[in-house]
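As you look at this complex, bear in mind that one protein chain is not there, while each of the others sits in place.
Presenting chain A:
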């Protein structure tokens, strides 16, 4: 195994920003990114002149990348990054920006994910998503991610004896969490009966296993503790991060994610155990991926997730408060911002600025990302442990 990563001394994350999502928007990704900066600036006093690092993630900003965004939004950063990693982009933006700040390449990095969702843009972005998808996935029924994750869910349920009731418990808990979040798009109470009785989309995936695509933006700041203090910003430190791409390519079906490769590195660097975590924000495009993260991040033994779900509660006051803003399953999936909302929510709970209800006494949160179904599985994974700045 490679050498241990250096600790993230001299770096904090702060200013979690969520631009309220809408189901459909006629605006562009650029507009949503602008809204995120405006809101972040209003909350923190940070102006364009203060931003010397910029990291951007979006599916719908085409033809512009982070480069185009600098001119469009009037930024003059000395450090720039563009992340095409969707659901893993929040964790990745944070860990890249953290090293840039730590090493002095930048001192205040703003990380932004913004995506619009125009009528029919979901279908359009699907058909041009990746070469492997175009050649070897979409011609097979064009079921989109629903079909891909249906195949993974089918195998996962058979392999590990997980039932729809188990997945349902996760979805119901997340909906209960969403009910205190005024920004969540889906706040109608969800019962297990309603979950089980929902119409099938791509068997065994049913309606409430699917996220609702929407438009929205998320942002946060990575900077030094000194700058955060000067500006009076509540901040959190980074205990550890991991990232992995195209893990276990030999697995015929994705029954584990890249986290499993790096999990020892992660907990060793963080210096804590899963039991020390106060709240967990995992990527939740489908409940099977939530379950997979519970295992692969070490919250339960591989293959024992059904038991773990049955024996624990996941709401805000539960044994393991999970996706406390409702996650994408209830708050909505705003494209690449879906890979940022886990980071902003994880940050919020420990700096005591939640969108909805507060997890009691939360000081440590773990956030986890999962992104980019290039072919038959999510390729990018990452995770980070955050701790409130004492």
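In the analysis below, contacts are C-beta pairs under 8 Å (C-beta built on N, C-alpha and C of every residue); 3 or more make two chains touch, one makes a residue touch a chain; residues count from 1.
The rule is simple: contacts and distances are computed from a predicted model.
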| item | value |
| --- | --- |
| Undisplayed chain, where the name is taken from the UniProt record, one of "Protein translocase subunit SecD", "Cell division ATP-binding protein FtsE", "SDR family NAD(P)-dependent oxidoreductase" or "Metal ABC transporter permease" | "SDR family NAD(P)-dependent oxidoreductase" |
| Touch criterion as defined above, residue of A:23, A:38, A:78 or A:131 at the omitted chain | A:131 |
| Option from A:146, A:237 or A:265 whose C-beta touches the chain left out | A:146 |
| Residue of A:70, A:118 or A:155 touching the missing chain in the full complex | A:155 |
| Touch list for chain A against the chain that is not drawn | 122-123, 126-128, 131-132, 134-144, 146-147, 150-152, 154-155, 158, 199-205, 249, 252-253, 375-376 |
